[in-house]
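And now, chain A:
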Amino acid sequence: MIGLSHYLVVSALLFSIGLMGVLRRRNLLMLFFATEVMLNAVNIAFAAISHFYNDLTGQMFAFFIIAIAASEVAVGLGILIVLYKKQGSLDLDELTTMKG
Partner candidate 1 sequence: MENLVYIALFAPLVSSLFAGLFGMSPRQTFVGIVSSALLFVSMSASLMLAYHVYQTGAPIYVTMKEWISMGDLFIPFGFVVDQVSVTMMGVVTVVSTVVHVYSIGYMDHDKSFNRFFSYLSAFVFSMMVLVMSDNFAGLFIGWEGVGVCSWLLIGFWYHKPDQSREENPSISPSWAANEAFIVNRIADLGMLVGIFILYWNVGSLQYSEVFAALPQLSEIILTTAALALFIGAMGKSAQFPLHTWLTDAMEGPTPVSALIHAATMVTAGVFLVIRANPLFSMTPEVSFFIAALGTFVAFFAASMALVNRDLKRIIAFSTLSQLGYMFAAAGLGAYWIALFHLGAHAFFKALLFLGAGNVMHAMHDELDIFKMGGLKKQMKWTYIYMGLASLALAGIPPLAGFFSKDAIIETAFNEGTLILWIMLVVTAGMTAFYSFRQVFLTFHGDERYKAFGIHPHEMYKFVLVALSPLAILAAIAGFFQGGFHDFVTRLLPEYQMSEHTHHLALVLGAIVLTFAVGGIALAYKKYANGLKRDEKTENGFLYKLLANQYYIPHLYEEIISKPYAMISDLMWKSVDLKIVDATVDGIAKFLYKSGDGTRKMQTGNLSNYLNWMAIGGIVLLVIAMLSAMLG
Partner candidate 2 sequence: MENILSVLVFFPAIAGLLGFVVNKESARVYGVTVAAIEFFLSLWLWFAFDNNNAGMQFVEMIPLIPDFGVSYYLGVDGISLFIVIMSTLMTLIGMISMNIAKNIKNMVITLLFLEMTMVGVFLSLDAIIFYLFWELSLVPMLYIIGAWGGPLRIYASIKFFLYTFMGSLVMLVGMLFVAYIYHDLTGVWSFALTDWYALVLPVSYQLWLFAAFFIGFAIKVPMFPFHTWLPYAHGQAPTIGSVILAAVLLKMGTYGFVRFSLPMFPDASVIAITPIAIISIIMIIYTAMVAYAQKDMKQVIAYSSVSHMGIIMLGIFAMNAEGIGGSVFQMLSHGIVSGALFMLVGVIYDRRHTKMMDEFGGLATVMPKYALVFGIMLMASVGLPLTIGFVGEFLVLIGFYNVSPIMTILAGTSIIVGAVYMLSVYKKSFFGPVTNEANRTLQDLDAKETISLVPLVLIVVWLGVHPKPVLEPIDNSVKAMLSFMDEKAITQEAKEMIKVAKSTQEIK
């Protein structure tokens, strides 16, 4: 029987995978996807917990997160596009003019 803990474990794993992605990825676009993965991991957790307590708040939260994720992507991609226009690559190792 699959219980709450299983869901939580899954979400934790997803979250870690996402985090790994954030840490390892060199391409900005991929990096965004990684963050999306993390957010969705959270969504799983929320859904599961809200079902566990059978109270809607969690799911509501999940919906909000989805919305936010969407808008993030919108804004993020916008910025990425101008950036790409400027320097023709999305490799974040090239974003190092400001340091120290």
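Everything that follows uses one rule, which is that contacts are C-beta pairs under 8 Å (C-beta built on N, C-alpha and C of every residue); 3 or more make two chains touch, one makes a residue touch a chain; residues count from 1.
Basis for inclusion: all candidates are chains of the complex that A comes from, given by their letters.
Values in this document were obtained by computation on a predicted structure and should not be read as measured data.
Between chain A and the candidates 1 or 2, touch in this complex occurs only with 1.
Every residue of chain A that touches candidate 1 in the complex is listed here, in rising order: 19, 22-23, 25-26, 31, 92-93, 95-100.
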